[in-house]
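Step one of this worksheet: look at the structure below.
Excluded from the complex is one protein chain; the other protein chains are retained at their positions.
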Amino acid sequence: MTTALLEVANVSRRFGSVRALQDASLTVERNSITALIGPNGSGKTTMFNVITGYLPADSGTIRFDGHDVTRAKPAILYRRGLSRTFQQARVFGHLTVQENLVVAGGFSVAQLFGRRVGRQDRERAAALLVEFRLSHVADLYASELSYGQRKLLEFAAVLMSQPKLVMLDEPTAGVNPVMIETMEQHIRQLHASGITFLIVEHDMNFVMRLCDPVVVLDQGHEIFTGAPDAVQSNPAVLDAYLGA
Amino acid sequence: MHALIQGIILGILTAGVYALMASGQTLIFGIMKVVNLAQGAMVILGAYLAFQLFTSFGIDPFLAIPITTVALFVVGVLVQLLFLRPLRSDDRSELSLLVTFAVALLLEGIMSVIWSTSDRSINTHYANSSWTVFGYQITLVRLWAFLLSLFALGLLYLLLNRTRFGRAIRASVQNPESATLLGVQSERVSAIGFGLGAATAAAAGSVYGLLYPFNSGSHYDLISRLLSIVILGGLGSVGGAVIGALVISVSSAIVASAISPIWSEMTFFIVLLLVLLVRPRGLFGTAARGAI
Partner (left out) sequence: MRSVRGIGQARAAVFFAVLAMLPAFNLAHWVLNMLVFTLMYAVMASAWNLLGGFAGYPSLGHAAFFGVGAYAVTLWFQHHGIHSGYEPFFLLPVIGIGAAIVGLPIAAIAMRTRSDVFAIVTITLLFVAQTLAFNLRSITGGAQGASIAIPPFSAATFERPFYDVLLVLLAVAMGLTWASMRSKVGLSLAAVRADEDKAAGIGVRVQAVKLLAFCVSVGLTAMVGAVWAYYVGFIYPQFAIDPLITIAIVLMTFLGGRATLWGPVIGAFILELAQQYFAYSLGGSQYYLIAYALVFLVVMLLMPRGIVPSIQERLRHRRRRRVVDAPTSTGGAAQPVRAEAASMTRRPFTPVPYAEGDRA
């Protein structure tokens, strides 16, 4: 198993006349924390949506864990071990925190007829609830949580199915500094336990502390891939951020 | 072959009228994201008004259109202000669907009280005259109806593209938030937009009354066609509505002449399902719909 976990090759996607992605490529090695950065509108979220099957690519190929998943739907990718979060923390507001975790458990059709929240589910969820310090709100509706807690909950939920790759879309945006630190700890711990990460992030300090390598996207195309300390001195990257 | 071409001609002429009705509906959707299930009832109301003006005052249905459009414009504005504006935004699209259905029932009830439930038709002296061109029969009424629909669609196009109000409407269709920032009063645009949609129903109603006998329950049949047309064309796209009307009318006409009129009544549904199978957003729909 020497191949990379995720290989995105020459992917393009346009919306009308806007080229959101042009011939973009990106590789996520096993057990890395890869960052995907770039100025606003550079195509990061589009890249996420294309990889996770929420948007079809116009051209290019995507391979995950040795399988071609270019046309795969989100449900298939989830079963293969690829989970993601969304920029605006999409949780189910009228389900409880515990149910939000349970529902992400990746059940077979036969298992659907089991109890809504069985003892096994409760145990699985409990471990994550403790880990993410959400136990005291387990029976509240997710809509009653703070924004930061909802981000944590969404993060916790994608871990319910033992994913191989977790893709986080701006995990720290709109979250207070303490919560950012919490988020960072969780990522480190999970990384240590063997989970690979691909993270879109605007907070450069966060990226520099945590991620390696860093992929920079500009106008829908990757312009740099390398170690975090090399990013800041790269002329193409500076150009993209400061605008020529 | 002759019957087929005759059918296609008929289909195209009929498409004009449906395009007019559907353009109003798709306009209402574009502005307010409301699917107006009362559009068919409004068309029938327009037909009844034209019928009344014709039988009581001898006003030709074509000439009655300015009067009926104004009347229906007022009805449309009232519906928007009384029933749709108070809806809360979080499940507005679902509720508005039910509310406009209730409005359709209300109109149906009122129409059956005033005009009873028996079939009415508008019998002008030219109702049965027709021309024969290269062996194909073209009824005068249908031709006029087609031309009038084109004219009304043209007016609508000019209104949307050449006037300040049209710009306000298009701005709020494309981006409601920034339109509000730019000083477009969305409440007023919504009210006028709904009125305008109802007004196109009135114009189409006069024509519909000339072409077909109708009663207070006819709107059920109409609305199912209209909905197929607007979904086919992509909700919110006036151009799509015109093409949707063409596709559906012509395919119904072809099925009617080639197979049987019985099956032509459901052609539009089959076409609709086939299109949705390939493109859930309709032929020309762009925005992701219903992601609630």
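For clarity, chains are labelled A and B in written order, and residue numbers in each chain start from 1.
Keep this in mind: a contact is a pair of C-beta atoms (placed from the backbone, for glycine too) under 8 Å apart; a residue touches a chain by one contact, two chains touch by 3 or more.
Not measured: the values here are computed from a predicted model.
From the set B:Ile5, B:Leu78 or B:Ile110, the residue in touch with the chain omitted from the display is B:Ile110, counting the whole complex. Along subunit A, the points of touch with the absent chain fall at residues 15, 18, 20, 40-46, 49, 52, 54-55, 73-75, 77-79, 83-84, 86-88, 90, 92-95, 99, 102-109, 111-117, 136-137, 143-147, 149-150, 157-158, 160-161, 169. By the touch definition given at the top, subunit B reaches the unshown chain through residues 35, 37, 83, 86-91, 93-99, 101-103, 105-106, 108-110, 112-113, 117, 220-221, 223-224, 227-228, 231, 235, 262, 265-266, 268-269, 272-273, 276-277, 280, 287-292.
Keep in mind that, in the parts below, only the chains that are shown with their structure count from here on.
Mean C-alpha positions place subunit A and subunit B at a centre distance of 46 Å.
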